[in-house]
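Here's a slice of the assembly, chains where they normally sit.
Each chain gets a letter, A and B, in the order it is written, and its residues are counted from 1.
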């Protein structure tokens, strides 16, 4: 394998390889084929972080094979939306791995052994029912190297609970605000802090909550600036983006 | 005209009228026909309040004729969604009437000459752009006899503005909370007071605000109890319901 494209071009200039070989090498550089999946083995080089396995919609067998491939080559792997059934099989293979039953995340190995990232990611959850999405965000930001803190059940219907935690919240360099129903938490927090807020709508609620759509639309429509939004229940996306913003400090 | 159905039945029993006359009298009791409209002249007797004229979707001529009919018989009339064009013509007929250009309401004559209603209706508006709907609510509650107070631009993006007004808000016996965008104002207020909140979603906002739908859904989905919701921009409905609740004190 070549280290990067510049190396390929240099070898070409040195006539070590010919143009046809160079052309193929450039194309093949990143690809890695499992038949039903092309793993993005060089994603870490390109974007700074390795590929993460989204387990929903894949068979248990496919998920295990992908984890094995990643773990072999990288020494670590991180999976989201992992069913209990998949987790059991993965844990029988990797008994030292960690499965978070709330977050439905699975991680084996360590991505950043000694992480000295300075900034803190605060995950604020409006209610107890938002814990699943909130913890997926937490596990993700943690895996990618951020210091994290979860603050739970501070929804706006009893807004004094939020104010009681405001000092803690203000320690963050970036905040994930997870909420279902009307999703007002993100806007209220964004009006009180001077750091970016990643709004994470959850599918909590019923009737006119429409499985998270109302929270999503409310967060997008918030009159408070400093908010950007991820998909409904996409704790992974929120945690990833929060860590990406946080990394800029270190 | 008969006073009520009991009178008709008594006259029947007295054989002053026969069963056919009684049957017709019962049916005719409430109806009043303008060809294109059946005015509900006895609505005041039945529900405690006279009919209000919804001017949108009617011609200027129809609106004038309806107002004239009501004013003749009742000595007062109240109209909502009155276009500037209609208002000008109505004011030329009733120079002593009042047209509120923000609220788009028109009122001529007085419904309750000396109103001693004890409770206060507070109309809380999230932003300057919500004033139209908020003032329609205010004019309506006022016309039907409530003491009213408008508190403006206290949206949740700068929540200290709301807290600065909390003492005023807590004086209310019923609160109308008007907000567009994510509509979070209603839920935050309801968590801070012990009186009913009528949530009034407005069409303020753009994109994912969907002309008030997001505010409407957010208000319906709010996790704070003590909220009920009216149609988008339906200031009349909010003010009417607030007054109805308030009336119960007097």
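The rule is simple: a contact is a pair of C-beta atoms (placed from the backbone, for glycine too) under 8 Å apart; a residue touches a chain by one contact, two chains touch by 3 or more.
All of these numbers come straight from a predicted model, not from anything done at the bench.
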- Note on the structure: Given 2 displayed copies, the complete homo-oligomer in this file holds a copy count of 8
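Just so it is clear, only the chains that are shown with their structure count from here on.
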- Between chain A and its twin chain B, rotation from the CA superposition, multiple of 5 degrees: 180
- Please work out the Cα centroid separation of chain A and chain B, and write it as a whole number of Å. 49
- Query: Where on chain B does chain A make contact in their complex?
  - Reply: 126-127, 155-159, 181-184, 187-188, 190-192, 205, 207-210, 213-225
